[in-house]
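Written out below as structure tokens is the structure these notes cover.
Left out: one protein chain. Kept in place: all the others.
As written, the chain order gives the labels A and B, with residue 1 at the start of each chain.
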Amino acid sequence: MRTDTADLERPASAPAFQQLGLGRKIKNHTATVLFGLAFVIAVVPLLWVLFTLVQRGLAPMLNAEWWNHSFYGLLPNDSGGGVYHALVGTLEQTLVCALIAVPLGVTVGIFLIEYGRNSKLARTTTFMVDILSGLPSIVAGLFIYALWITTFGFDRSGFAVSLSLVLLMLPVVVRVTETMLTIVPDELREASYALGVPKWKTILKVVLPTSFSGIITGIILGLARVMGETAPLLILVGYSRAINYNLFEGPMASLPLTVYTARKTSTEAGEYRMWGAALTLVLLIMLINLLATLLSKLFAVKTR
Amino acid sequence: MAKRLDINDLNLYYNKFHAVQDVTLQVHARSVTAFIGPSGCGKSTVLRALNRMHEVIPGSRVEGSVLLDGEDVYAPGVDPVQVRRTIGMVFQRANPFPTMSIRDNVVAGLKLAGVKDKKRLEEITEHSLRGANLWEEVKDRLNKPGGGLSGGQQQRLCIARAIAVQPDVLLMDEPCSALDPISTLAIEDLIAELKKDYTIVIVTHNMQQAARVSDQTAFFNLPEVGQPGQLVEIGETGKIFSNPSQKATEGYISGRFG
């Protein structure tokens, strides 16, 4: 603190700026060090995890075969193979999830802010979305199992996975839409009405474009989050070592499921592939996070 | 294209709150009518009722009638959207659409109403910007965002946007209150020109401005806090400012209250 720079050479008369008591000084420094240390404690596991992934997972990724082959026909001790089958599954499942969750979530957000403000239905919806945001992913999987597979009688499939991911993604989309629509000033809506633009066109052509950058960023971050989900996959789809493009039939691989399954083959080659798939998954998620940042810059409201 | 407005027994409410009581006045075609009065007297509320913007606020209510050349904008079967296309509005704070270029801002009303003819839009852009005295300043950067203009330019852009839909009446809600004196002067000059083609109603806190730009002036007042605002008197601007018939008007104009 500034006070402890007081002149130590000052003679016997009471100094203008008294030294801080030693106890107070020690406490202050200890607190500063501890809080800084807490941050370091958080960084350690992050770097450790990333280091482990790169150290053990980088080698398989450098092989071209990794990107255009599956694990099909590999014996536990065979080296090689690729995650093409898992990439296909992950991308298809999350894409279909987004195709359902984004329009639904954005419309619910529009309803909450533009139409339902403070109505009973709006409050109920907000409450339900709150519940959904705390829903454990395994329960989301169980629910889709109970609904889609036991009640409707469908088989386990990649599409069932997409449905469970919708439950996990929906609250993210609704929240971000709500937040971004609230930021749009009412003056813009009024300006549009005053030009004789109907409300629905005002929402579509004025309000949504203004908040588009924020909404798209939030959606993509949410997508990155559900991409790494594993729990519902264990219940809702079988793992396949071969490439399966069909979301609606048969077992289908995905990156998280590949990591989880590869763990059970306790051979060196299997472990090699496991870490490779894990690093691929994290890189994919980081890539998508990066994309979110880029898109938010691209669509940001410009003034020049 | 300019039309007259007849306001009869207008009562305006926000939920239970009676905001404006029994306003009856006439707005002449091709002239400027100024609404003056202390804060909270309901002049802006009356203005917003003229093009049915009042009802945009939840819980608001309108009684009485507003006749545009004899036809009630509140009659059953009248579409508020059409009313607003006929009676345009400029707000206190310039509010260009942040996602649109200057050009798109000007023709936003037309484009959103489905006009696609490029050539016509091009013509209207230039015509409206010239009408708003902004053309020379922005003609080289029509594709730049409207948010990059200065405050005064943004407000003139909003005026250009309002006249681009070719309304009969133009409502202005304290259009200069957020602007510096030079920009204010530019807008006042513009109002003087616009009144050749449009019927203009302007709400202002600035009495010199009312005196400078308007042909007739309406003075609104609040009898007491919590009471609804009322129209005290309306008359030719010269008369209101030199020889008002009501004591309250004289008090307000001479700066004794408000």
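Operating definition for what follows: contacts are C-beta pairs under 8 Å (C-beta built on N, C-alpha and C of every residue); 3 or more make two chains touch, one makes a residue touch a chain.
As a convention for this text, contacts and distances are computed from a predicted model.
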"Pyruvate ferredoxin oxidoreductase", "Transcriptional regulator", "Phosphate transport system permease protein" or "Succinate dehydrogenase cytochrome b556 subunit" - which is the UniProt name of the missing chain: "Phosphate transport system permease protein"
Among B:Gly77, B:Pro181, B:Gly226 or B:Gly255, residue touching the chain not depicted: B:Gly77
Sole residue of A:Ala59, A:Leu91 or A:Val139 that reaches the chain not shown, by the stated touch rule: A:Val139
From A:Met61, A:Leu91 or A:Leu104, residue that would touch the chain that is not displayed: A:Leu104
Residue numbers in subunit A that touch the chain omitted from display: 1, 3, 20, 24-25, 27-28, 30-32, 34-39, 41-43, 45-46, 48-49, 52-53, 104, 107-108, 110-112, 114-119, 121-122, 124-125, 128-139, 142-143, 145-147, 150-151, 167, 170, 174, 186, 189-190, 193, 198-201, 203-204, 224-225, 227-231, 234-235, 256, 259-260, 263, 274-275, 278, 281-282, 285-286, 289
Residues of subunit B in contact with the chain not shown: 1, 3, 8-9, 11, 52, 55-65, 68-69, 71-83, 86, 113-114, 168
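Criterion: only the chains that are shown with their structure count from here on.
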Of subunit B, residues touching subunit A in the complex: 51, 53, 56, 58, 81-86, 88-89, 91, 93, 95-99, 108-109, 112-113, 144-145, 147-148, 158, 161-162, 165
Residue ranges of subunit A in contact with subunit B within the complex: 117, 185, 187-198, 201-202, 205-206, 209-210, 212, 301-304
